[in-house]
Each structure stands twice: as structure tokens, then as C-alpha cells.
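Beneath this line is the structure, given in C-alpha cells, with notes to follow.
The complex is shown incomplete by one protein chain, all other protein chains being positioned as in the whole.
Per-chain numbering from 1; labels A and B assigned in written order.
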Amino acid sequence: MTDPLVQLVVIPVVKLVVILTALLVTVAYLTLLERKVLGYMQVRLGPNRVGPKGLFQPFADVFKLFVKEDLTPAGAQKFVFILAPMLIFVPSFLVWSVIPFGESFSVAGVAVEPFIADINIAVLFILAISSIGVYGLILGGWASNNKFSLMGGLRSAAQMISYEVPMGFAVVSVLLMAGTLSMVGIVESQRSAELWWVFPGLLGFGIYCVCGVAETNRNPFDLPEAEAELVAGFHTEYSGMKFALFYLAEYMNMLLVSSLAVIFFFGGWLPPFPNLLSGLWQLPVLAWIPPVAWYFAKVMCFIFVFIWFRGTFPRYRFDQLMAIGWKWLLPLSLANVLLVGIGVLVFRVWG
Amino acid sequence: MGFMDFLGKLVPFELFKGMAVTGGYFFRRKETIQYPETRMEPADRFRGMFGYDLDRCIDCSLCAKACPIDIIFIEDHVEVNPETKKKKKVIDRYDIDVKRCMFCGLCELACPTEPRSIWLTTKTYETSTYERNEGLYFFKERLADWEGVTAFPGVITPIEGQDPKNPMSKLPVEPAADPATKE
Partner (left out) sequence: MSGPETPLFDIEEMEINFGPQHPATHGVLRVMVKLDGEKIVESKPIIGYLHRGTEKLFETMDFPACIPHTDRMDYVASATNNQGFCVTMEKLLGISIPPRAAYIRMILAELQRLASHLVWFATHAIDIGAITPFFYNFRDRDEILDLFEEYCGARLTLNTMKIGGVPYELPDGWLDRCRKVADAFPGRIDEYETLLTENRIWKKRTIGIGVISPEEAIEWGLTGPPLRGSGVNWDIRKVFPYDRYDEIDFEIPIGKNCDTYDRYLVRVEEMRQSVRIIQQCLDRLPDGPIMARAPKVLRAKEGMVYGAVEAPKGELGYFIVTTEKGTKPYRCHVRPPSFINLQAMPAMIEGHLVADMIAVIGTLDIVLGEIDR
């Protein structure tokens, strides 16, 4: 039905509710996944007491954070102190409005597209909105009235800003190949080219991975939250629900970086090698798996790799971290753009 | 420098080797023991809570002298049997202040009787109480009975099966194989 009520109100509201709920639940279970996977790599089981195999642990965590005492340190600026977690949480949430999860399918004769919006400058939107999160970090560190938090906040902000540049250039190399800024368009271009962009853009993918880990303040680039030096960095003084917002924002950022990597480089919701080796890969069972499942599986692989990195590597010192970002990654990403550009031109000229 | 060296600078091969180690551990057997349901059985010589035998003790006070922190309190008096005129030492007080004990075993080593009258090889390490001053002060009768020290509910106490009169003897029954023991 093309009834405007359904088209303009019902479907978007339902999509909003479903997607945002799914996102929150995924992020909550991501905290459990991290603890279990990290535990498994460390010769121990993760949390396994609350519920079968520990599956109710996120609820216990959320409940605990709700009922914790909400402290504001003496001398802290109250307004900014409360504003900072919001400034970091809301952009992480907002960005998910343009990320596509699958192909459009029809439900009771109505075409439903599993994303909230598909604007044709989606990549720009994402890069811009996710940069607002840096404000939350700086203000959170500053408003805590604590030398260590301030140092942590400044370091974290410097790290995030300086790694956004090579990340942007790595994404530019994908845009050169895809030819469009819209997220759905990028995935469709991979389908029409019958090639995931990771294969020609391997260097870009490597740069994007490193920058993604640095952007989300994860090991090996997690000095701002290193326990050894600064106890917990910019969110030392936060407790209760405000801390929960910081915590959730970090995991949502992780999920965002993984999703972007999947969409830019690994074909979004496309099944692997749909048309190549057509004889072997035309298994009927592959056609039954919905695209959303492919997307989800790929994102989970990336999350696993994030946790794997955390479990294995030591962390860089701050000046070494900045040196890598500016001295190595930036020239490499520029070289990557040049190479990909030349490749695309050659490819177009020759056929 | 050669191509592989340059590639090695860019692509961190040794980092992937490290990741292979941690990734391998993801699939291996885990070492966690679920405590109240399964319990780590200590070794035979494990120095745990005291066992004391009032009948064997000859009241020589060597254990009290050997204790580095003086937590064994002994008081006695001499009873004279009027018929046989034999003197006998009767122990009035034999108290151990377990809350300050460091379980070093010097009292056990000093005891001259055969088998010893005080021993630590009781394989009990769960001695927590809710009240420290009452719960961890063991006077004579309590040492013999131990009603204050109970294992966590549902766990088999190690004393079952161990001959309290001969603390260095082997257990008659093999303790249940701990699922987490190494192969």
C-alpha cells in the first residue's frame, strides 16, 4: 500500500524502534562478548554465573550501574560535567541512522528497507557527526577537576583527531573506486563490480583497521584509559549512569567502526563471491541466508578481531602513537589514494 | 634493505604470530574450577587447620615454646593420685588463637609424641567465620571437635576418610578425581 500514513509514519517509526532497540541490545551483549572472549583467550571462562553461561550478565551490569551512587566531585563544573557524557553518547547513536543493514525486502506487500535513511552524502555525514564525540572527551576530562583526568582527556582527544585524517584518506580510496558517497551506493557498487573493495584496496584496508583501533581508544592504542598510568583516564570520576553512557558510547563506536569496515571493504550485506566460480558457489542454501545475517556475521568477525588485538598486544606510549599516526599512516594513506586513483583511471581507460 | 624487510616493516608478521598464540588458547581447555561445586583438594602435607588429640598430648609445652608468635596457651596443674602417689599432669587450658596463626608448622615439628598430638595436615582451608574473635579462638574441647569450622555447604569435608589418629597415613579411599586436574 502506498498509503501516506503507512509510508510516512508507521514504517519509519517501526524501523526506528526496531533498529535502535536492536542496537542497544547488541551493545549490551557486546560487553559480555568481550569479557567472555577475552577470558577464553586467557585460559579462563568469562562471567558464567548470572544466567546460563552468563547470558544475563548485561542485565546485572545495567542494574548495578543504575543503582550506583551518582557522585559529582567537589569543584567540578556541574553543567559541563553532566553535558560531557551526553555529547559523546548522542553522536554515536545518531550516526546509525544512515547505516544500511541489508537489501530491501517486502513485508505484506510493502517494501521495507532495513535502514533508517539513505542520504547521498552519507559518508560525509558519518565523518562529521562522529567528530562531535571528541568534544565529550575533552569536556569530560576537564570538568572532573582532576589532573589525571585532564591529561587523559587531552591525550584521548589528540589521538582521535590525529587518526581521523588517515582514516578519512583510506575512505577516500574506497570512494574513488565506488564513485558515490552514499552507503547503499557503495555496497551496490561492490555488487556490480563483483569484487569486494578490500582486494584492490588492501593497503587502504590496513590503514583503516589501524586507524579504527586508534579511534575507539582500544589496545594497542588505549593509553588514555591505561590503568597503569592514569587509572581510567577521562572517565575516572564518573560513576553510575554517566559512566554507563561513556561505556556504551565506546562499544557503539567499536560497532560503528566495524560496520563501516564491513560496508566499505567487505561488501556490506553481500554474500561472498556471489557470481565468481558460479558453478561451485551457486549452492541453494546460500540463497536462503538473509542479507542481514551476512552483515551481522561479518561485523561480528571484526569485533572478534578487535577483542583479539586487546588480548595480545602491549600498548604504545603516547608520543609513539602520535608518531605512527602522523609520520607513517598519513603519508601511506596519501600514497594509497594516489595508487588507487591511478588504478581506477587505468581500469576505466582499458575497459 | 630487501623487499621482505620493507614488507616486514609495513606488515607486522611477528604480531600475527603472537595473535596465533592467543587465538590457539581460545580453543584449549580452560583452567577455571567452579568453586563451591568442585573443590581443589590440597596435597597430603598441606598445612591447614589444626587437629589435636587430647589423649596423646603429654603436656610438654614444646609446641608453645616453638611457636614464633606465641599463640598456644597452655596451663596445667599436677594431680597426685593418693593411693599410688603417682603424679600426673592435667591440662587445664590448651588454647590456640587461630586468627593470628601463620600455619608455619613449627609446633607440629616440635611435638615429640608418636604419632603427633598436634598436626596441621587436615586438608582444611575453609576456616572463615562471621565473628573473628569468637570464631577463631579454639579452646581445648573445641579443638577436639571443631564444631566452629564447617566447610562450605555441599562440599565433602576432607576429614571423612582420613584417620585422625594417624595424620600422616594415606587416605583409604582415593578422593574423587578433580575434573580440573592436569592430564
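Just so it is clear, a residue touches a chain if its C-beta (ideal position, glycine included) is under 8 Å from a C-beta of that chain, and two chains touch if they have at least 3 such contacts.
On a predicted model such as this, the values are computed, not experimentally measured, just so you know.
Q: May I ask you to name the displayed chains that the omitted chain touches in the full complex?
A: A, B
Q: Which listed residue (A:K15, A:R44, A:K68 or A:R191) would be found touching the missing chain in the intact complex?
A: A:R44
Q: In the full complex, which of A:P58, A:P91, A:P220 or A:G325 touches the chain missing from this view?
A: The single option touching the absent chain is A:P220.
Q: List the residues of subunit B that touch the chain left out of this view.
A: That gives, for subunit B, the contact residues 12, 14-15, 17-18, 20-22, 25, 31, 42-47, 66-68, 102-106, 109, 120-121, 182.
Q: What does the interface between subunit A and the hidden chain look like in terms of residue numbers?
A: Counting over the whole complex, subunit A touches the hidden chain at residues 38, 41-44, 147, 219-220, 222-223, 226-229, 231, 310-320.
The rule is short, and it goes like this: only the chains that are shown with their structure count from here on.
Q: When the C-alpha atoms of subunit A and subunit B are each averaged to a single point, how far apart are the two points in Å?
A: Centre separation, subunit A to subunit B: 51 Å.
Q: Which residues of subunit B touch subunit A in the complex?
A: Subunit B reaches subunit A through residues 11, 15, 18-19, 21-23, 25-26, 28, 30-32.
Q: Considering the complex alone, what residue numbers of subunit A touch subunit B?
A: Going through subunit A, the ones touching subunit B are 37, 40-45, 206, 308-309, 311-313.
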